[in-house]
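The other protein chains are all here in position, but one chain of the complex has been omitted.
Up next, chain A:
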Amino acid sequence: MTTHAGRSRSATPASAPAVDTPVLATQELRVTFAGRGGRAGAHAVDGVNLDLRTGEIVALVGESGCGKSTLARALLGLERPSAGRVVFEGEPLRYATRALRAYRRRVQLVLQDPTGALNPRHTVYDAVAEGLRIHEGHARDERERVAGALSRSGLRPPERFLLSYPHELSGGQRQRVVIAGALILDPEVIVADEPVASLDVSVRGEILRLLLRLRADPGLSALVVTHDLGLAWNIADRVAVMYLGRIVEVGPVEEVLTAPSHPYTQALLSVLPESGASSPVVLAGEPPDPTRVPGGCRFHARCQVLASGRAQGVADRCRGEDPGVLEGGTEARVACHWANAGD
């Protein structure tokens, strides 16, 4: 299967030439949204180190409102970090208009909702050629490249779709158009924000297959934001689990998803029917609020391990000591006093 072929690639990262400098990375990235009328600001992203290496697909998983999408937007420079930085090929991202423009040619965003992501007044041709026109004006081989990008993303024959409007296409076809629009500039990195979340299950498979095919492209790296662990399992080399603005566990996908260390990852996995867990863990307490991040470990109030008393030895640290921001890199790491003490 493609999956396995792809996975073995990541198992030997030493073979990749630029193993030391990730193509895209964040360093202690924080994004805070100012509160209105004296209310506290929301720490949507609260210190994230995440490395994305060439040819690698990293899945960023977590529940709604944990800051995944903000992180993705910050990676594109659509959101200015309040602290920390985004690093592209070893250089910190600069926010001057021209630098940002050059950067956005090489890093592309695929949005969650393909219906909204396409201008209803533009044809498929216009939508796909948009990136090309922004960066190269009217290129001579525009039509060939548009057709090429469309067939790369599985819309064949491309001529049939060129003059269509988005409302004449199905959801899956629209998402393919969005992906084609990202591929036409031959980017080095694709950041996909919930690429299949708004699609039917039947269409989801198609897009998944498309993403898997793109894995075969050695120069392309991708960060896929999702709340779907199944998707992460299928396409990613590594997975990062995010909770309340921080990455709480990161590592190779088999490791994290088959033997999760962090209680939060365990809880996420336990509710999957195929996880084999005896009983699903239902997290107690309120859903997390980024304007009020709890002290100590940010998960401690909802932690099922702490509540069950199994973490008795580290309970004080859980309540009083922040496990800190995880380092980048490719190794498996977990931000949990209990898991780290248990090793």
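By definition in this document, a residue touches a chain if its C-beta (ideal position, glycine included) is under 8 Å from a C-beta of that chain, and two chains touch if they have at least 3 such contacts; residues count from 1.
Going forward, contacts and distances are computed from a predicted model.
Novice: According to its UniProt record, what is the protein name of the omitted chain, chosen from "ArsR family transcriptional regulator", "ABC transporter permease", "ATP synthase epsilon chain" or "NAD(P)H-dependent oxidoreductase subunit E"?
Specialist: "ABC transporter permease"
Novice: Which residue among A:Arg105, A:Arg209 or A:His227 touches the omitted chain?
Specialist: The one listed residue touching the chain not shown is A:Arg105.
Novice: For the full complex, which residue in A:Pro22, A:Gly62, A:Gly84 or A:Gly181 touches the chain that was left out?
Specialist: For the chain that is not drawn, the touching residue is A:Gly181.
Novice: Could you tell which one of A:Thr97, A:Ser202 or A:Ser279 touches the chain left off the display?
Specialist: The single option touching the absent chain is A:Thr97.
Novice: For the chain that got dropped from the picture, name the residues of chain A it touches.
Specialist: Interface residues of chain A facing the absent chain: 76, 78, 97, 100-102, 104-105, 108-109, 111-113, 116-121, 123, 125, 130-131, 134-135, 138, 142-143, 157, 159-160, 162-163, 167, 178, 181, 185.
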